[in-house]
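Accompanying notes for the structure given below.
In this view, the complex is presented without one of its protein chains, the others remaining in place.
And now, subunit A:
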């Protein structure tokens, strides 16, 4: 017959006066105890600091939560999974078609529309009402009349001075 000896679990720590160890092993055990508690405290503080500095990723206005961080991702039903697979198949078929056929120049229809609107489609959208007609006369014909007047008066004044002989032309070399 086998008799298994009863397992003894030592309660810890044994009071020092009950053990037969010396003072330096006692000191080591005390220090070990304190250090482990200190380590636990430091680790707890560091965890808190790290949690503050590197917060958990949250979805924002311009960045949605990636599917791997979304806890709901792991509970999705099999119908949703099948629909996702179908959509992925369509997308990859289109991408393969595009890559095989559309090599070379890729044109951006938005850019084509923008350049067309800027350069060739201006007159059909032009409506001559009073405001734009007055502005056109002011900025189109106004400066011409202004400069005409300025130059005519300046040249007439110079011509008059030359006729009277009063213009200082001692350094005149250009002609």
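Keep in mind that, in the parts below, a contact is a pair of C-beta atoms (placed from the backbone, for glycine too) under 8 Å apart; a residue touches a chain by one contact, two chains touch by 3 or more; residues count from 1.
To be clear about the criterion, contacts and distances are computed from a predicted model.
*Asks:* The chain that is not shown, which UniProt protein name from "6-phosphofructo-2-kinase domain-containing protein", "N-alpha-acetyltransferase MAK3", "NADH-ubiquinone oxidoreductase chain 4" or "Gamma-secretase subunit PEN-2" does it carry?
*Replies:* UniProt protein name of the non-displayed chain: "NADH-ubiquinone oxidoreductase chain 4".
*Asks:* Thinking of the whole complex, not just what is shown, which of A:26, A:70, A:97 or A:154 touches the missing chain?
*Replies:* Of the listed residues, the one touching the omitted chain is A:154.
*Asks:* Of the listed residues A:79, A:107 or A:168, which contacts the missing chain in the full complex?
*Replies:* A:107
*Asks:* Please give every residue of subunit A in contact with the chain that is not shown.
*Replies:* So the residues of subunit A touching the unseen chain are 105-107, 111, 115, 118-120, 143-144, 147-148, 150-152, 154-155, 158, 172, 174-175.
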